[in-house]
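Only one protein chain is missing from this complex, and each of the others stays in its spot.
Right, chain A next:
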């Protein structure tokens, strides 16, 4: 698609009707929800312009969620790849991921709008747990829709949500995964909209969600940019994040959009490899379409039916993507590259062994892709070249997958996988980028 990118500070921003670059996003929604979306848009705009709301949000983030998260220089990793690698430690936030920023913002807005009940969708359960947490803290009634397949795979998170006081509804329709949980939450919302807010879990869906969720997550990038300047006196050469729906990525990228010298990299779930068809690399391999209310890249068949996605990381396993990412890709401002399940798991082991940090598998996609960027930049610009990675979540929730993947857990036999090899592999030249 040929595009012309207008100039000026608003060029990457949505217009009044929620379109990025005049094409992406918008609001393809039933009329029954338009009044609620208009009400939400107005409440969000007013809130963001209200110093008292902004101060309240900052206070809740600081005192309850633990932000600003640290920007940490991963020295052993840096040495391995020959460039400075910085990790934005969103994994250290309350509930273990960046998602708490979004739900606290939306819950504050819910209270401001006088609604008493929230609903949410969840895939692996992370957004569901964050929503249940915020609902407990704000004393809101909470119902979480979760694909029946996922409730069985993620029983621990179902239990966490229940302990926090939320009702978890298993969704049996369609493929019984995240996209169907979103469908079911929308069906609930059509019938309950007068007293219920939909805490959408990512920067996708109909306007205003892509812009609103971004605003609630953009502290990631605003903090990281200031921390990088303060700690190292320079802007990073590149920033990197994983992209499923894309809330952590847009939260990081937004602060750097106008810094033209900063490369922006999104890493998509490549699953078994894009060529196998079993992946969720929506921008890389999807086509423009409309899903869940926004025009964006969608994994779809030739009749426009949504195709089931695959990723080892449930949090990235979504056949759509936030529309602003589609625009940043089309406009050439950001680059989106698939990272396979195997590459992500290798990065999970590498970060664990070199830095003592077990990342979420989602975040491990960003680490895997960003290390190749770091190697290239290190070769081009020397060891002071700086790559800033959003470590969006911690990996405790993924230990079941790691046990299976690496053959862990048997103390007598030791791991089945040769984990020593991971560090040796990491020291060799860029491989993801070489495949492009």
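The rule is simple: contacts are C-beta pairs under 8 Å (C-beta built on N, C-alpha and C of every residue); 3 or more make two chains touch, one makes a residue touch a chain; residues count from 1.
Just so we're on the same page, contacts and distances are computed from a predicted model.
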Choices "Maltose/maltodextrin transport system permease protein MalG", "Glutamyl-tRNA(Gln) amidotransferase subunit A", "Tryptophan synthase alpha chain" or "Cyclodextrin-binding protein" - which one is the UniProt name of the chain not shown: "Tryptophan synthase alpha chain"
Of A:190, A:234, A:399 or A:424, the residue in touch with the unshown chain: A:190
Hidden-chain contact residue, picked from the options A:265, A:292 or A:394: A:292
Residue in contact with the excluded chain [from A:14, A:29, A:103 or A:164]: A:29
In chain A, positions touching the absent partner: 17, 26-36, 173-174, 179-180, 183, 186-187, 190-191, 193-194, 289-293, 295, 298, 300, 302-306
